[in-house]
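Apart from one protein chain that is not included, each protein chain of the complex appears where it belongs.
Naming follows writing order (A and B), and every chain is counted from residue 1.
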Amino acid sequence: MSTKERKIRVLIAKPGLDSHDRGAKIVARALRDGGMEVIYTGLRQTPEQIVETALQEDVDVIGLSILSGAHSTLFPKIMQLLKKKGMTDVMVFAGGIIPKEDIPALKKIGIKEVFGPGTPTSTLVEYVKNSLSK
Amino acid sequence: MKQATDIQRLVQGVFHGEKRAIARTISIIENNEPEARKIISLIYPKTGKAHIIGITGPPGAGKSTIVEKLAKELRNREKTVGIIAVDPTSPFTGGAFLGDRVRMQDLSIDEGVYIRSMATRNHPGGLSRATKDAAYVLDAAGKDTIIVETVGAGQSEVEIIKVAHTIVVILAPGLGDDIQAIKAGQMEIGDIFVVNKGDREGADKAVSDIKTALELGTQDKEWKPIVLKTSALTGEGIGEFVETIEKHRAYLRKGALTIHRRANAEIELIDALKQKITQTIIQDLREKGEWVRATEKILAREIDPYSAADSLLKQRPRQPSTR
Partner (left out) sequence: MFDQKKLAEAKKRRQKWEKTTVPNWLRRHPERQKDFQTVSGIPLKRLYTPEDIKEMDYSKDLGYPGEPPFTRGVHATMYRGRFWTMRMFAGFGTAEQTNQRFKYLLKEGETGLSVAFDYPTIMGYDSDHAMSLGEVGQCGVAVSHLKDMEILFDGIPLDKVSTSMTINGPAPMLLGMYICVGDKQGVPREKLAGTTQNDNLKEFFAQKLCIFPPKPSLKLSTDVIEYCARHVPNWNPVSISGYHIREAGSNAVQELAFTLADGIAYVESTLERGLKVDEFAGRLSFFFACHNNFFEEIAKFRAARRIWARIMRDRFKAKNPRSMWMRMHVQTSGCTLTPQQPVNNAIRTAFQALAAVLGGTQSLHTNSFDEALCLPTEEAVTVALRTQQLIAHESGVTDTIDPLGGSYFVEALTDEMEERAMSYIDKIESMGGVISGIEKGFFQKEIADSSYKYQKEVERHDRTVVGVNDYTVEKDWVPVDLLRIPPHVEREQLARLERVRQGRNQQKVKQSLDKLFDDADKNRNLMPTIVEALKAYVTIGEITDVLRSVYGEYKELIVV
């Protein structure tokens, strides 16, 4: 056993009832093509399911995708659960339809970055790689 | 980034079945981090209790659905379950899409089930290099049964015999040539064959075809492989499937398990030695520049690889014998 074999592990999650998965799937695929190991949760995940999956899979990053407006309720729940389970070292970013005016509050609870529609996938891949190399 | 690990605390956490400890430990081993060896040395003595079931078979047969049903049934019988689901790493990008877990959603918040997805990271044979070690972790964490789901690509998927005690091959009618789908390798390693999607046309024929094929190849085996029919969707046959697994476990306990374990121990020792030897020797050769020289000679077709290896080894200084 010699060389380290580190891979970035990412969880792409769809919290709540929002059923738009086109973006989440594209991001999952792009991150995979960027050399990462990606788990996509599928639709309609509760905060508990998302955090439990992140825990067992020991992911480095969680990407939350939501277009339904329910982020104000669901994201705080997810961040609280992560804290409770001692997982504050997991980086969380978000995407979808999230009004700019909501972003400061989300950053305050620990969402590192919010990416809007039109963000090139290459930007995301770079962002994840750079953030984790720090 | 992840905090520095306190190995002892981590290992104790594993022994107590703490999920975060299990998760972190598997990652350390998978990533080949410096603490990995130490951790395995601490964990290994506590392994050997869990029954490890390998689930293999072609894509589309419904492996993940069967695993979910199997786990649920085991939970009904008050067993704790660890699941390792392996998916292929792309040889081009180095990335992987780990999509088995999502097919086992019903288990997602069952406290008695731990699921870990692993990518092959280009290791051949249907599993990743660290799958075996990850199974050790779950074993040491107290899981009664560990289910390992292989990639499912085909006939070269025989790595599973190094890991599992009971090997299950899952097939389904209509996936193409039913018998061709069970390539030679899988026919030989399967202890239990399951024809899933049993409500579909061709299922009964597949069962009888497999039975015939097995009779030809396994006449002198002590455990005669059993062929079952299930429907993961309706639940039909799952009870019998679990019973059969228990039967195999009992058979192993009668003695075959020791033989199996001894054989495995030898295989593991060989693997470990291989790794150690190649690592030490190659590192040394690289440092001395001999590695590059040898590769250049091979490239220039001045020497073939085997002769080069002979030559390099002959040149190595012997260890001084102790007096």
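The rule is simple: a residue touches a chain if its C-beta (ideal position, glycine included) is under 8 Å from a C-beta of that chain, and two chains touch if they have at least 3 such contacts.
Here the structure is a predicted model, which means the values were calculated and not measured.
K.L.:
I'm checking contacts with the chain that's been left out. Which of A:D18, A:E37 or A:E52 qualifies?
P.N.:
Missing-chain contact among the listed residues: A:D18.
K.L.:
Using the touch definition up top, pick the residue from B:S90, B:Q105, B:N122 or B:N264 that touches the left-out chain.
P.N.:
Answer from the full complex: B:Q105 touches the omitted chain.
K.L.:
Using the document's contact rule, name the residues of chain B that touch the chain not shown here.
P.N.:
Chain B touches the missing chain through residues 97, 99, 102-103, 105.
K.L.:
Residue-wise, where is chain A in contact with the chain that is not depicted?
P.N.:
Given the touch definition above, chain A has residues 16-22, 25-26, 28-30, 32, 40, 42-44, 46, 68-70, 72-74, 97, 99-101, 116-118, 120-122 touching the missing chain.
Simple rule for what comes next: only the chains that are shown with their structure count from here on.
K.L.:
How big is the gap, in whole Å, between where the Cα atoms of chain A centre and where those of chain B centre?
P.N.:
Once rounded, the distance between the two centres reads 29 Å.
K.L.:
Flag every residue of chain A that touches chain B in the complex, lowest number first.
P.N.:
Going by the criterion above, the answer is residues 1-7, 9, 28-29, 31-42, 48-49, 52-53, 55-58, 60, 85-87, 89, 132, 134.
K.L.:
Provide the residue numbers of chain B that touch chain A in the complex, in ascending order.
P.N.:
Within the complex, chain B contacts chain A at residues 1-3, 19-20, 22-24, 26-27, 30-33, 36-37, 89-90, 93-99, 101-102, 105, 108-109, 114-117, 119, 121, 275, 279, 283.
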